[in-house]
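Pasting a structure below so you can have a look.
Left out: one protein chain. Kept in place: all the others.
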Amino acid sequence: MRGLSQNWAVFRESRIGMLGLIVILLFGVFGALWPIMINTVWDPLIYHPVVGFDPMLLHPSPPTKAHLLGTDPIGRDILAQLMFSTGREFLLGVLSALITVVIGTVIGTVAAYYGGFTDTFFMRVADIMMLFPFIPLLVVVGSMVRLTFFPFAIILGVLGGFGGITIILKAQALSVKVRPYIDAARVAGGSSFHIIRAHIIPNVLPLSFLYMMFNVTGAILSEATLSFFGVLNIDMSWGMMIHTAEAAGYLFDFGKYWWLWLPSGLAITLFCAAFYMVGRGLDEVVNPRLRKR
Amino acid sequence: MRRYVLSRLGQVILTLLIYITLVYFLLQAMPGDITQMYLANPKVPQAAREELRKQLGLDQGVVMQYLTYVKNFFRGELGVSFSHYPRPVWDILMERLPRTFVLFLTAHVLSFYVGYVMGRVIAWRRGRVVDYAATVVGITFWTAFYPLLALVLIWIFAYTLRLLPLNQFIEPKLWQGAPFSANTVFGYMVYGGGAVAIGLFLIFYAFLRGLKRTRRNVALAWLSGSVLVAVALLAASRAGLLVYIWDIVNHMVLPVCTLTLISFAGTMLLMRDSMLETVQEDYVMAAHAKGLPDTIVRDRYAARTAILPTVTSLVLSLASSMSGGLVTETMFSWPGLGQVLFHSALANDYPLATGALAFTGVFLLIAHFVADILYAVLDPRIAYTGQPAAEG
Partner (left out) sequence: MRRFWKGILAGLLFVFLVAGVASTGFAGQGKLYEMAIFADPTTINLYSSLGPSSTVWNTFVSNSQYYTSLYGNAAPTWAFVPSAAADMPSPLKEEKIGDKTYYTSIVKMRKDIKWSDNTPLTADDVVFSYNAVLEMDPNKLGGNWPSIVDPTVLERVEKVDDYTVKFILKDKPGLSQWQYGVLQNYIVNKKYWEPIFEKAKKAADPVKELFAHEPEKQPTAGPWKFGHWEKGAFWQNVPNPVYSGKGEVTTFYENGVVTVENPKTGFKWQSGKPEGKVQLKITDGPDATGTLYRIFQNQSAAVLSLTGGQVDFVLNSLGLQRGFQEQLKKAPNVALIENNVNGFRFMAFNLRKYPFNIKEFRQAVATLIDREYICEKVLQGIAFPQYSVVPPGNAYWYNKDVPQWGKGLTRSQKIAEAVKLLKKAGFKWEVEPQVDLEKDKVLKRGKGLIMPDGKKMPEFEFMIMTAGYDPLRYTFGLNIASWLKEVGIPIEAVPTEFNVVSSKVFDEQDFDAFMMGWSLSLYPDHMKFFFHSEQAEPGGFNAVGYSNPDFDKLADDFVKEADMEKARQKAFKLQEILADELPYVVLFDTPIIEAYRSDRAQYPYTKVLSGLQYVGALTSTVKMLD
């Protein structure tokens, strides 16, 4: 166990990780602009990302002074949509990844600590979860329950949490469990709950945190893909922006209507790549063998 | 070991049963049923809707239907599709399988190879520009929004430059009088391609590894390899197959390249990390110390051990590729198993959706099983209860 500042020093060594972190921070600033803009500069009737409409222009309109990134086929401001969605992508990604990691960590450590039936049970559950092709499964679920924003984030998180991540985190917890100080704690009369909480979980957490970054990427990409196929019930997101352009037939002449797909497409890629890079950076923190000698 | 294999096998069968049960009831829980499509036409009397329910067995209780399904499933019958009534589900899956198999197998192998080679290189040059550049570019493609990337590539290569076909897996005008069905040709490609690949592997293995690596032997290896390929091509052309195979290959180029572009980074980064661990092993250090050339140490010593985790991930990803890729199949009009799943789920076609999920589930289960055994066999350090790490 190293301190936070030590870990930070290691992380800072990783250029990839730092690059990712900077991009995430930029997105954070961009997303934080939304409430400010809509409450001060932008008229909600025109700039609302979902029901806004600018009656002065023909839509989709190319970038103008009033709409720096143009408007979509039903007259909504692209920049406003992009900004509004940023916050929600953060929420979606982090929420679902958090759920995944919490479930994964708890199950992983419990399975590792108790072994036996608990272990076998959860590992088989993970096996079964990994059998489902992800996207079609979500399509099926989506046609059953209307997958709006929060249910979607939760389902994504839960499905992930019982899946492959438990196996990885269990392996990590196992390696902690066999260390001498765990035995020492047990001999000293520590309860199972105490040992798991105070000794095992803290050692699994860095790895959990690492996987959380990768899961943010996964969640955002799943959302975008499902939105693209029109099976989600989410009013606005980067994926929905592309879907809107595609459904109206504008993803055809790429040069001509670039503002309909480029900003949102780029945002998805950059945002996901940034989280992934941070994950890579963390990998060097968690996994000492990857570090520079 | 034998006990381990047997107990894993038992678990696999149990898992399969639970999986099918889950899939079955999940699909049954979807609102409405296929007879809802009659609601679009007011001239269809209620009686016809009832008759259809009866015909499809939807008038029986869900548990009854389930028991019948499971019984039939383990006898190898997947039932009859609702939306393609009365085509058997098995028939539809078999129609799609060869297409899915050929495309995704090729793409996975290629992306694995590219990832493997690049991972090897960047691990060796860690911290240099090439490491950072490859990592950033790789991650960018890995997290790119796939449908959009596919559209852009289609637009550039197929539409603007007109180098490759736009979409579809064959050119209708060539095939309209074809003596073969596309699936026959796909079949020949799988068997023929497999035979040639094994042949080439044996030839090169014999000449380059088994025998002494002399200039003459290398030349011989290349010569006999070329002869093998030439014979295979000649045979295909005599059978009249070559032009059709060529057409399919031509249609495969764009989807395969797109898939490779989007997924090579996974293997690359895994390989890089794995290499970084092995380069610290003693025998690699020793090889260095012996003064062996850099590339030899890298390729023969470090990479060979490092490939282990990537191979496991390859086995798993190959199996999951059997479920096809909805995005690839849609963007390139390559109707495979992914499309079947998607459309049957949307159309409330339970037998087809369940069948497709179960079918790909069996593939994955077998692959997990094989990967477990392989791992246990290849790496004795892993206890038999250990699990391979699955990479996102």
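Each chain gets a letter, A and B, in the order it is written, and its residues are counted from 1.
Keep in mind that, in the parts below, a contact is a pair of C-beta atoms (placed from the backbone, for glycine too) under 8 Å apart; a residue touches a chain by one contact, two chains touch by 3 or more.
Treat the numbers as computed from the prediction; the structure is a model and nothing was measured.
S.K.: What shown chains does the left-out chain touch?
M.R.: Computed over the complete complex, the missing chain touches A, B.
S.K.: Would you mind spotting which of B:Gly138, B:Pro309, B:Pro335 or B:Gly361 touches the chain that isn't drawn?
M.R.: Here the residue in touch with the unshown chain is B:Pro335.
S.K.: Touching the hidden chain in the complete assembly: which of A:Asp77, A:Asp119 or A:Glu246 does that?
M.R.: Among A:Asp77, A:Asp119 or A:Glu246, only A:Glu246 touches the chain that is not shown.
S.K.: Which one touches the absent chain: B:Glu77, B:Glu171 or B:Glu281?
M.R.: Final answer for the missing-chain contact: B:Glu171.
S.K.: Give me the chain A residues in contact with the hidden chain, please.
M.R.: Against the left-out chain, chain A lists 50-51, 53, 55, 58-59, 73-75, 142-143, 146, 148, 227, 229-236, 240, 243-253, 256-257.
S.K.: Footprint of the hidden chain on chain B, which residues?
M.R.: Residues in contact with the chain left out: 30-32, 34, 36-39, 41-49, 51-52, 55, 80, 82-87, 95-96, 99, 117-118, 121, 151, 154-155, 158-159, 162-178, 181-182, 246-247, 249-250, 253, 257, 329-335, 339, 348.
One rule holds in what follows: only the chains that are shown with their structure count from here on.
S.K.: Quick check: in the complex, which residue numbers of chain A touch chain B?
M.R.: By the definition above, chain A touches chain B via 15-16, 19, 123-124, 127-128, 130-133, 135-136, 139-141, 143-144, 164, 167-168, 170-171, 211, 214-215, 217-218, 221, 224-225, 228-229, 231, 239, 242, 246, 251, 254, 261, 265, 268-269, 272-273, 276-277, 280, 283, 287, 289-290, 292-293.
S.K.: Could you please specify the touching residues of chain B with respect to chain A in the complex?
M.R.: 11, 14-15, 18-19, 22, 26-27, 29-31, 126-127, 132, 135-136, 139-140, 142-148, 151-152, 155, 269, 273, 276-277, 280, 320, 323, 326-327, 330, 338, 341-342, 345-346, 353, 357, 360-361, 364-365, 368, 386-387, 389-390, 392
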